[in-house]
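Below is one structure, written out as structure tokens; comments come after it.
A single protein chain has been omitted from the complex, and every remaining protein chain is retained in its original position.
For chain A:
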Amino acid sequence: MSDLTTLETEILAAIESAETEAALEDVRVAALGKKGSLSELMKTLGGMSPEERKTMGPALNGLKAKVTDALAARKEVLTEAALEARLASESVDVTLPLRSSPLETGRIHPVSQVIDELTAIFADMGFSIAEGPDIETDELNFTALNFPEGHPAREMHDTFFFNPKENGERLLLRTHTSPVQIRTMRNQEPPIRVIIPGRTYRCDSDQTHTPMFHQVEGLVIDKGAHFGNLKWVLEEFCKAFFEVDNIKMRFRPSFFPFTEPSMEVDVQCDRSGGEVKIGEGNDWLEILGCGMVHPNVIRNCGLDPDVYQGFAWGMGIDRIAMLKYGMADLRAFFDADVRWIQHYGFRPLDLPTLFGGLSS
């Protein structure tokens, strides 16, 4: 029996001192393998007398169980240690900076964003978006809009012309988006509610004028739309666009050949802090022109001005973008300087909606 005790001590000591899973396996084979010390002893049980077996059997089985448990326990310790060591070796510097994702670096131009904002506001009031070509006829850009031939009002538009054709017709780059009013009225039965955003051109260039710029026009034609409605539309628009609860507006009589009566509209602003704040303060800032569509224009579109009436307004998209978002120089809009686009541009998922707010 003392042999067994010695054996037990030896095996358990070997298990404890095994430092790797491989060494532990060696110990297991040396004890419990086919030729293992304990296995060899178990084989001797068969040749023993029943009395010897009665004592040796439980003793050997007990030892085997003890050894098996010790092996399992040791194995768990070693596995745990190995995992710890692996994890330690796998550690990285998670403070390393990432590349910025394309979603973070891409930008939408402020003009596109503002057109989306205008669309969101006016779509809610039942307006759709009309468009027309940049290259226009004199008839649509001027004559049909009640600009008489040779009238000084034509000269207020510094017009880009193309060379005259053989038939004498001379095309031009539209000086305003108003020709689309004519195209719309000639192609669509009233009631009409459209806004017309687009590029316009005048040969003029300084800090506040560029030879190309963007305008948006609105047109409402039906059998009852009057100036009170126009006032309401513009007030609602200004509140929604500038995202203020209240805004004071001032309508001043003015002149445009295609509207009668014609008005210019000022909004309340504050210029005291070096930048213009809309909707507060005591100053006025002119932002748009408007009026009741001139009977001659309605007539020029094949409609009876005693039956149909309506209003139109127009303003600079670049200009209202500058007012809302604080750009100082119009020329930068068309320079494609990535620093400017990154600063003033909008993120790809900044979709202006009325339910989520126009700007965040």
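Assume a contact is a pair of C-beta atoms (placed from the backbone, for glycine too) under 8 Å apart; a residue touches a chain by one contact, two chains touch by 3 or more; residues count from 1.
Just so we're on the same page, contacts and distances are computed from a predicted model.
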Absent chain [UniProt protein name; select from "Carbohydrate ABC transporter permease", "Phenylalanine--tRNA ligase beta subunit", "Spermidine/putrescine import ATP-binding protein PotA" or "Phosphate acetyltransferase"]: "Phenylalanine--tRNA ligase beta subunit"
Which of A:K35, A:R86 or A:R99 contacts the chain that the document leaves out: A:R99
Residue of A:H176, A:K277 or A:H294 in touch with the missing chain, whole complex considered: A:H294
Per the touch definition above, residue among A:L32, A:I129, A:V276 or A:M327 touching the missing chain: A:I129
For chain A, the residues touching the chain missing from this view: 96, 98-103, 105-109, 111-112, 116, 119, 123-129, 131-135, 149-153, 155-156, 160-165, 170-171, 173, 191, 193, 199, 201, 203-205, 211-212, 220, 225-229, 231-233, 235, 251-255, 260-264, 292, 294-296, 305, 309, 333-339, 341-342, 345, 347-349, 351
